[in-house]
Structure formats: C-alpha cells, structure tokens
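Quick notes on the structure that follows.
For this depiction, one protein chain was excluded, whereas all remaining protein chains were kept in their positions.
Letters A, B and C mark the chains as written, and numbering starts fresh at 1 in each.
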Amino acid sequence: MAQVLPESVPRSTPDGIVQETLPSRQFPGIPLFILVFLLVLPGLFAPYLAPHNPIRGSLRARLQPPVWVQGGTITHPLGTDKVGRDILSRIIYGARISLAVSLVAILVSGVIGTALGLMAGYFGGRLDALIMRLVDISLGLPVILLALVFVAAIGASFITVVVVTTVLLWARYARQVRGETLSIRERDFIARARVAGASHFRIMLRYIFPNVINTLTVLATLQIGAVILLESALSFLGAGIPRPTPTWGSMIADGRDLIVVAWWIAMFPGLAIMLTVLSLNLLGDWLRDRLDPKLRNI
Amino acid sequence: MTRHIGDVILQVDDLHTYCFTRWGVVKAVDGVSFALRQGETLGIVGESGCGKSMTALSLLRLVPRPVARIVQGRVLLQGENLLDKSEREMRHIRGRRLSMILQDPQTSLNPVFTIGNQLLEAIHIHHKGSPRTLLSRAINALSQVRVAAPERRVEDYPHQMSGGMKQRVVGAIALSCEPHVIIADEPTTSLDVTIQAQYLRLLREIQEETGLSIIFITHDFGIVAKMCDRVMVMYAGRVVESGPVRDIFNHPAHPYTQALLQSVPTMEERPERLYAIEGQPPALWELPPGCRFTARCPYAEARCEQTYPSSFAVGVDHTADCWRLQEA
Amino acid sequence: MSETPLLQVHHLKKHFPVTRGLLAMKTIGWVKAVDDISFSVPQGETLALVGESGCGKTTTAKLILRLEEPTDGEILIDGQPVHDLRGNALKAYRTAVQAVFQDPWSSLNPRMRVRQIVAEPLVINRKMSRAAVAARVQEVLDSVGLRPQQANLYPHEFSGGQRQRIAVASALISQPKLIILDEPVSALDVSIRAQIMNLLVDLQQAYHVSYVLIAHHLATTRYMAHEVAVMYLGKIVERARTEALFTEPLHPYTRALFSAALPGHPDITREEIILPGEVPSPINPPSGCRFHTRCPVAQSQCAEIEPEETDIAPGHMVACHLYN
Partner (left out) sequence: MQRYIIIRLLQSLLALWVMSLIVFGLARVTGDPIDALLPIEATLEERETIRRNWGLDKPLHTQYLVFLSKAVRGDFGNSWKWQGHTAMGLVLARLPATLELAGVAIAISIVLALPLGVLAAVKKDTLFDSVGKMVALLGQSLPAFWLGIILMWIFAVMLGWLPTSGRGGISRLILPAVSLGWFQVAVIMRLVRSAMLDVLDSEFVKLTRVKGLSEWKVIWKHCLRNAAIVPLTYFAINAGVLMTGSVVIENVFVWPGTGRLALEAIQARDFQVVQAIVIIFATVFLFANLIVDILYAYLDPRIRYQ
C-alpha cells in the first residue's frame, strides 16, 4: 500500500490546471474471487456443488458443530442446524435466492428507473415534477413494513420479494439518472444534436444514455448488495421466499434462538451475506473510480 | 501615471514547483526568477498550463498538497525567505503582507456566510479590536472597492450579488489588511467588458492610493498593455522573456512572444491574415530537454532541441531565452 | 445586394415568462431576452452580434437554430419562414443551417467516435450510403486540417483546438448555407485562437457560406465580420459595416464598449468611458431607451421615449436620440 508517489492521473482542463484524481484502487481481485465462489457459482450450480440435500436433514446429525470445533466432522464442514441439515449446503442453495432476486430486481428496477429518469431529466417541466414526486414517495415508503403487509395480503413468494425491492430501487435509478441527464442536457453536444435535427428519442438513446451507462454500472453493482441485504432482512422476518427453501436470512432466523448453544447456525450465513455485500461494495467503488466520467479524461 | 516605483519588495529566485503524478513529474514551475518593486505592476502572461497560476500559489505556499511540492528556490518578501517560514508564520503573512484575488468571483466566496462575515474574518485574523472597530474597517474596505451602501451590503449573501460586485468583495477581502503585494489571478476573465473596465480602473486607483505592488496574471496581452509596467512571458513552466512592457511590445525577442503578439486580432486594424502558431504546448510530464517551444518555432535549429537556451539580454532589464539571440 | 439575403430576421421577439406560485403557475413578469430586432445576412457574409452577457445574442442564435420558438416576428431562410417548416422542408433546413458552439469540451459527445460525430447531420437528414457518408467525412476532416486516421478516435483524445476543428467539420458536412458561430474561439488558448479564426475565414471563402458570429470580443469581430450589430438588453442599438463601425462608432454604448476594449499596445490610449453600474435586469427593463440608466450623455427624453432605429448613412443604423 505504501507508495512514494501518489497514484494519480494529471488532467489538463480547459483552464489548464492540472487536476488530480483519486488514487486509483488496485484491481479488486479478491472481491471478485469471493463473488464468484460465494454467489455466482453456487447460485448457478448449487445442485452439483452442495454435498447434502439442503432441505432434508438427518435428526441423528443435528446441531453438529463445524469441523474445526470439537465434535465436528468433515461430513458437515460448517456444522448442522437443529434438524440436522448441512449448513454449507444450505448456504450454497441460499446463494441461488440471493443471486436470482438481486439480478431480477436490479434488471427490472434499472430499466424502469432509467427510462423514467431519462424522461424526467430530458423533458423537465410537469413530467419531471410528477416523476420526482413519485420518487420521493417511493423513497419514503417504509419498505420492510410494506413488504410485511404485502406478504400478509398476498402471501410470501419470489414475486413478492422482487416487487417490493423494485418498488424501492427504481427510484434510486430514476433519481441518479435524472440528475445526470439534467447536467448532460445543458452540454453543447445536445444542442448540436438538436441543430442537426436529431429526434428526442435519438438524443436520449444516442447522446444521453451512453453517458449515464457508467453511473448505472456503478449504481447497479452497489445496489445488488443492497438487494441482498434487503432480501435477507425480509427472509429473516419470514416475509421472504417461503420455507423450506433455504435463504441466508431465514437461516440466521433459525440460528437466533440457538445462538447460545449453536452459534454456527447464525454465524455462517451472516458471514456469507457480509462477504458478498462487502465484495460488491468494493467492486462498486473500484468501478466508480474507473468509470465515473468526472474522474476520467474527457 | 503618477505612481512612484520604489525598491524591490518581492524577489523570486529559481523557483521550482513540481507535481508528482502517476504519469511522471509535472514540472509546473521550472526555474522561475523575477523581482517586483514597490508600487509596480508585473504581468505574468501565458497560456493555460504554462505554470503562471502555480507560480502564484507557490508564492503563498498554497500549492495543492500532497501532489504538488515546491522543490527548490527562494521567495524573498522584503528580504525574508517565505519558503523557510513555518506554516504558522505563513498564516500571518498571507492576507496581511501578501494577498491574492482569485479568478472566479462566482465560486470564490463561501455561499453560506454573509459577505460581512467573510470580510470580518479576514480582518479579525490580523487585527485586534472591538467588534465595532472591526466592522467599520470592513465597511471601509467595501467602500474602498466602491461598493455602494456598504453598511447594508455586509448583511448580504454572495448569491444576492452580481458577478462584478462579488469580484469587488473578493478584492475588498484581499485588500482589507493592506497587503504590500497582491497577486491578481485573471480577476476579470469572467467579467463583461464594461465591468472589466470598471474593475481595472479600480485596481489602478487603489494602487495609486496605497502604493501597492501587483502581480497580474493573465493570458491577455491587452490587459498587460493597459495595466502593467513590466511583463514576464511564461511557456511550459519557464519564463521565456521578461522586460519593460513597451520594450516587449515594440521589440519582442522570443519567437513565442512575437507569435503571440501577432496572433491576436486588435481593435486598431484588420490584418489580411492572422499569424497562427501551429501545434500546441507540450505535455508538462514529457518535456523535451531543449527549448520547449522548439516544436512550434519557425526558427528552430538542432541546438534548440538539445539544450535549453540561457537568458540573453536584449535591452535594459529585458531578457529572453532563445539561442538566436546569442549572436546579436 | 439586389437579391434577397440568405437570412432575414424581422421584428424578432422572445419573451420568457417569470412564473411564481405553488400549484397554479402565475406569470409575474417577462424576461425580454430579445425584443424586436431585425437584420439580414447575405450569402457568403458574416454578421457579428456583439454585446455583454444578457444582451440577447445567444437567444437570437437559438431562435435562428430553432432551439427556441419566437414570441413574435419571423426568421426567413431563402425567403422561407423557419418556424413554419415541417417534414422534408425541415430536414432541408436542418442541413442548411449548422452551428459551432463555444466550449469544445462540452460540444462533442464523449461516447461517439469522431466520424460518427461529424456524420450525424447527414445520417439524420439524408438517405446516403455508408460509403458516401464515409467519403464525405474524410473530405471535411481534410478541409479542417485533420488526418483521416483520426476519424476513429474519441473526442477526449484531442486538444481543445482540434476539438473545435471537429465541431467545424461536423457543421460543414451537410454543405450548409449558414453556420451560427457561438463564441467559437473564446474557450480556446490564445495561441490556438488564430488557427481557428483563420480556418473559419478560409472556409467561408472556399464554400461561400454565411456566418452569424456571436462574440463579446470586439477585436475578433473586426477580423471576422463584414457587418456588426451591437446589442444591449435585447435590442440592437447600432448596426453597420465593420469598417464603418470601427472608424466611427456612434451609439454611446458602442463607444463605451470600444473604450473598454483592451488596447493592442501600451501606447494606445483611448478616451476612457467607464459606464457606471451594471446591465439592468431584462425583467422589466428601463423605460425609454434601455441604456439611459448608464448612458453618459443621457437627456431627459431618453427615459421616456424609445429611440427609433435610424439609418445615419447607407447601411449604418443607430437607435439613439442623439442622431434623430
């Protein structure tokens, strides 16, 4: 980490001052590694990777500690829960839910939020006021509570979780994209495009959208972490994907009451969440440094 | 002009300020020397990135750290080397003996405090006194820069003022503790022409009243012609020519100065064609060993590429760094 | 000068409403950005609009470019009212009128390659084969002094001067009749400005294109323009052929501008006219002659009666009571 020279890029601006960017971070190798082996691979290939059936346990093997603790066996490296289910296998299957929920939610909310944000920022006026009001309202919703209400009314399901997260997330995209669009709209290349006769649609698609992609990438990366946290909280409260499907949040809920006698039940799924989200945050930070147009030579 | 020009008040010897970046060492200021006399106006002219602003910040020891560092040189203000001072001592010098007017009035005032607050703060650092006397000093400073109804203006926030008015306030802050030397870093570039004329006249009047020395940083030879006694032309971190303003305009010696003067259209006549300097200034992190203007110079020879020319005298107090002058 | 000028502007007005209110927006005043101006530009000539910020020169440019709708008055290109154009006529107009903006750092889309940027006006408005477009791109890049290989680069790989050349190339590609130059050199380094000014003058001679030059720097207009119109608070106060204006500026505001312009040599001393105060707000501008609040020679009638545009000499218009 110790470096004699500050790692930074000189940038000649029109006013000629050499500006310095933030020191660029190292390539996030470890975070990417964690993501692949904790989220992506298990999420895609859980049935091939998991040593045991995640749903059915054997009562004889209940409350076994991890392998390095006295009484633990290599059969269940991370131990078992109170009905004898293998923690490791459940974590591997749990990754599926985290991956699926976050990808679907990010995609849906990203598309909706970006489209609305582009329109709000580009057209301005009443449309902008309307969309931004909706954004404010959506950001002000007590999401977890609303999710609980949803679950009470409709019942817990994958769809419920995705709908609830989308309701929260689209607004963040819309807000961010609108802000960027507002500033891009004032730049002269938009005026040039209008002079050249480009339609509104073409301007949004060819001129504004490519200039917000970087921001969207960064935001999406950071939001995946937020979705995983939200999903786990819902599962923890019993408002997520219904049992017996293993999710990281519901595993922690299982372990809560047993924390005194079997700390590993709550510990490992929590660590899985933490490491995944931490990796996503590190990756997002790195992407921000790399991609954010403000820090690059334009 | 009825100004009295006195002894040397500020002398800069062989100043080097480098920026240490990933792309290499940016030699923003690379061996700058000059002297400023009391009551005199010295112009520093150059294009963006030539090091003129970095020179100014180096004098105040306010270069952006940790990236930039003053690596060598002396800055003698009334005989004391500022580069030897502690940060604490520097704070007593800034504003009180050496001050600066920044370029952009829109951003150089803090939007959340009243201008009275910001002005009083400047005065309070260097003067003790009852709130009442300090306030009257602040009001005086505002009237010195011809702000109408200064008693009421002290209550205003920056956003309630026009650009020209804000720049006057910035001037009042810089002048409020009666500094001996003031650095004006392109103070009029963002102002309209008629407002610029007001501001330039104001600076000249204040100089006549107080005997202030001014370093005027600009990219515009017109401002030099109007305001300065002596001028120093910078290119890529070095001073390529310096001398009395009339000498420079009448007999520019360095090819860069010559080209700059010819490339600017004037009010007085319309040339058939403007002289255009081809190419652009070199990147400061990959400077050639020789003269930095070589690539754009119509007279470039082999030796220009290899060794940086020494300074040659071309008149009284008038020097230029160009090999062509060696023979003359 | 018997044929109809390329661009005609008749009694053009643009007023922006100032609104206030919680739910129902109420108009409480009007910003008279452009208030009844007229001028014309013949084919192959340059008209400069000069004035300080807020004088309406940029709004005028936007009106000509159809980026704003006029409140009143009309703009004619080749005798056709610009703001009535629809369909194919509009497409033809979009190729006939182009623009170069002030800031080369913001006027090129950072996510498009140079060849895409330059080709855009053709791609949008004309049906041409890819090969024909590519050939035309090479042609204009060459005419602005850029190398063909540079077409595949992105804007951030260029310096300010080169970027402005790209912007000029893009404006030229559709063989326009008129290019609006909005402060084309003021954001550039001093040593680069002459390159671009020379280029623009050369291109005008080569292609017989007309320019409307927006500028605040008088010396630039002297070099580039055939005719100069001086604007103050939404009005044209004086308009004349360049030589005539620079030999004998008549309007007190023009004179003040001339006096404020920086000299080219320390020995040049001009009559010093320092105008008091600042440009008043264009919301509810001063009555009578708008300049009377700062005018050194204002008389009593100036505050009440608006001066008429009067031709003092052929082609030299001035709006001031001194010359009535």
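As a working rule, a contact is a pair of C-beta atoms (placed from the backbone, for glycine too) under 8 Å apart; a residue touches a chain by one contact, two chains touch by 3 or more.
Quick caveat, the model's predicted, so the values are computed rather than measured.
In the complete complex, the hidden chain is touched by one of A:L32, A:L127 or A:L141, namely A:L141.
Only one residue from A:L49, A:A100 or A:M267 touches the chain missing from this view: A:M267. The chain omitted from view is touched by exactly one of A:G94, A:G225 or A:P246, namely A:G225. Across the entire complex, the residue among A:I30, A:V69 or A:V149 in touch with the chain not shown is A:V149.
Residue-wise, the contact with the chain that is not shown comes from B:L109, picked out of B:C50, B:L77 or B:L109. On the side of chain A, touch with the chain left out of the figure occurs at residues 1, 6, 23, 133, 136-137, 139-146, 148-154, 225, 229, 232-233, 236-239, 249, 252, 255-256, 259-260, 263, 266-267, 269-270, 273-275, 277-278, 280-282, 285. Although one chain is not displayed, chain B still touches it through residues 60, 62, 66, 87, 90-96, 99-100, 102-104, 107-114, 121-122, 125-126, 157, 159-160, 170, 173-174.
What we mean here is this: only the chains that are shown with their structure count from here on.
Pairwise, the chains sharing the most contacting C-beta pairs are B-C. Each chain gets one centre point, the mean of its Cα atoms, and the points for chain A and chain B are 50 Å apart. If you average the CA atoms of chain B and of chain C, the two centres end up 32 Å from each other. Residue positions 14, 16 of chain A each touch two or more of the other chains. With touch defined as above, residues shared between interfaces to two or more other chains in chain B number as follows: 47-48. The part of chain C that touches chain A in the complex is made up of residues 65, 67, 90-91, 94-95, 97-99, 101-103, 105-112, 120-121, 124-125, 155-156, 160, 167, 170, 187, 189. By the touch rule above, chain C contacts chain B in their complex via residues 52-53, 159, 161, 189-195, 197-198, 201, 216, 218-220, 222-223, 242, 246, 256-268, 272, 274-275, 278-279.
Contact residues on chain B toward chain C in their complex (touch as defined above): 47-48, 162, 164-165, 192-198, 201, 219-226, 245-246, 249, 259-260, 263-268, 270-271, 273-278, 280-281, 296.
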